[in-house]
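Every protein chain of the complex appears in place save one, which is left out.
Then we have chain A:
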Amino acid sequence: MSSYTSQKPRSRVADMFQSKNAMGLMFMLPAAVFLICFLTYPLGLGVWLGFTDAKIGRDGVFIGLENYRYLWDDPVFWTSVFNTVVYTFVASVLKFVLGLWLAMILNENLPFKSFFRALVLLPWVVPTVLSALAFWWIFDAQFSIISWSLMQIGWIDGPINFLGDPTNARISVIAANVWRGIPFVAISLLAGLQTIPPSLQEAASLDGATSWQRFRLVTLPLLSPIIAVVMTFSVLFTFTDFQLIYVLTKGGPVNATHLMATLSFQRGIPGGQLGEGAAIAVAMIPFLLAAILFSFFGLQRRKWQQGGQD
């Protein structure tokens, strides 16, 4: 006589809970839904709008590359591209150099070290609009404190036209952006500096390396992974800057400080030309991708990190 034990069939739900793949999928689902709803869909919609003649309040029809063709012949658009590239490049380089310098100072054993480290973060903590408003006053054509101080000293006769002259305006907005962005770079690089074992520096010193050699051949290569990440973010933030320009100049004087982001807004929302505004925003993507690729593949070269010359 043989015995037979009947086994209750497992439900599909139970099977699913037993499956690592299914569980993994389930755990990823909320994040995926979130990303699809709030990232992929808006991005896809933006790209689509760039191929339409959509206006605010009116659905558009597909017009292919017409928006891009018009932008190609639009001197204001090319001015904004030039401004964006200059703004991003100059501001990012300055933020990197000054941020690294600040990080190295803060990495030393200074009195009130923690206090200074906290203080450095202030420009980053202040909301951008508020700091932009402060700079608006600082750069005001009539009431600038800089102009006033220089006039008091007797170095200048009249106020400096900070935001009215194209070159001055570009320098001024870059200065404001650098002021605001340095803390992010400095504090992030400071964290990176603290991960470098002191023994490496000591060994290099014992080998007779000068302080510049120690910096160039020990500190910088070991810091490069974090530099890559920090500068990627810094470039992205700078390239897509909007608030600072919008408060300080709204893109003026005569579009001398219009960035692609501010031009996209001006054309898309107050101007009602959603399709064209979207096309300008989409035109930023190749530049952003190039910046990211440069940061990742350029700054993370393994040989360079190891002190080699490629």
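Things worth noting here:
Basically, a residue touches a chain if its C-beta (ideal position, glycine included) is under 8 Å from a C-beta of that chain, and two chains touch if they have at least 3 such contacts; residues count from 1.
As a convention for this text, contacts and distances are computed from a predicted model.
Missing from the rendering is one chain, named in UniProt as "ABC transporter substrate-binding protein" (options: "Gas vesicle protein", "Protein-export membrane protein SecF", "ABC transporter substrate-binding protein" or "tRNA 2-thiouridine synthesizing protein B").
From the options A:Y41, A:F143 or A:F297, the residue with contact to the chain not on display is A:F143.
Listed residues A:L25, A:L39 or A:I56: the one in touch with the omitted chain is A:I56.
Within the full complex, the residue among A:T128, A:N255 or A:S295 touching the omitted chain is A:N255. Across A:L49, A:V81, A:L163 or A:A204, the residue that sits in touch with the chain not pictured is A:L163.
Across the interface with the omitted chain, chain A contributes residues 55-59, 70, 74-76, 139-143, 158-159, 161-166, 169, 249-255, 266-267, 269-273.
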